[in-house]
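What follows is subunit A.
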Amino acid sequence: CGLQPMYAGGGNAAVAQGLAAVEVSSIQGKAGWLVRNALVDELGVSGAKGVAPKYRLDVRLDDKLESFALLSDDTVGRERRTLRARYQLVDVGSGEVVLDQTAGSDAGIDVVSSDYATIAAEQTALENMSKDIATRIVTNIALRLRGETAQ
Partner candidate 1 sequence: QVFNGHNSNAPVDYAADRIELQDKQDRVILSGNVDVKQAELRLRASRTVVNFTNQGSMQIQRITASGGVVVSRPDETATGDVGVYDFNQRIITMTGNATIKRSNGDVLRGGRLVVDLNSGVSSASAGPNGRVSGTFSVPKQKGN
Partner candidate 2 sequence: QDVARPVDTGPIAGAPAAPPVSTGETEPVAFEADDVQYEQNSEVVTATGNVVLRRRDPQGQVQSVRADKVTWNRQSGKILADGNVRMVDQDGNQLYTGQVELTDELKTGMMENLLLVMREGGRLAALKGERIANGDVILHKAAYTGCDVTDDDGCPKKPSWRIVAKQVIYSDTQKRVRFKDARIELFSAVQLPLFGLTISTDGHAVSGFLMPDLKSSPSNGIEIAQSYYWKLAENRDLTGTVSAFTKAAPMASLQYRALTDKGAYQITGLATASSSIPIYSGTGEEITSGNRSFRGYIFANGKFQLDDNWSVTASIRRATDRTFLRRYDNNRDDRLRSMVEVERIDQDSYFSIAGYATQTLVASRQQGLIPVALPMIDYRRRIDDPLLGGKFEIQANSLNISRTDGQDTQRAFASAQWSLRQLTRMGQEITVTGLVRGDVYHSSDNALTTEDLYRGLAGWQERGIATAAVDVKWPLVGQAFGGTQVLTPRVQLVASPHFRNLAIPNEDSRAVDLDTGNLFALNRFPGYDRVEDGVRFTYGFDWQFERPRWKIKTTVGQSVRLSNQNTVLPDGTGLSNKTSDIVGRTEIRYRDFLNFIHRFRLDKDTMAVRRNEFDAVIGNTQSYLELGYTRLNRNIVNSVEDLQDREELRAAGRIAFARYWSMFGSAVVNMTSRKDNLQYGSNGFQPLRTRFGAAYEDDCVQISLTWRRDYVALGDVKRGDSFQLGFALKNIGGGI
């Protein structure tokens, strides 16, 4: 089924350079800060610095915490934290929305007797999920840029 490397040609190939021209606008809250950092790191894979932005990436996050796994005394055993991102890639020149999709990630957290330990596990889950979401978003952007450059 013909697999080829996404970033064939390395840092100065068209796709990697294309990613470097994506500017990420700021995202609200701590989750926004983490996701934005992960996005900036992933998009900077080509190592190119000071590239004039050709696209702008706008991201809106939705963070949800559900509890389940009840025991017979109706106490909660597990939680699931879901982070969803609705993102739009906008062509800075024409203002046209080039990509409008969602990406999501979730993590299971054990509810332990010390509630602070559960809070800490929820925060660590957020850190891991923001990296996973950034990877999924950048992969889709790269797919889109490949489609345009159509090697």
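Picked so that all candidates are chains of the complex that A comes from, given by their letters.
Following the convention adopted for this analysis, a contact is a pair of C-beta atoms (placed from the backbone, for glycine too) under 8 Å apart; a residue touches a chain by one contact, two chains touch by 3 or more; residues count from 1.
Source: prediction; values computed, not measured.
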Any idea which of 1 or 2 touches subunit A in this complex?
2
Provide the residue numbers of subunit A that touch candidate 2 in the complex, in ascending order.
1-11, 13, 16, 26, 29-30, 32-33, 37, 41-42, 44-47, 49, 68-78, 105-121, 123-125, 128-129, 132, 136, 139, 142-143, 146
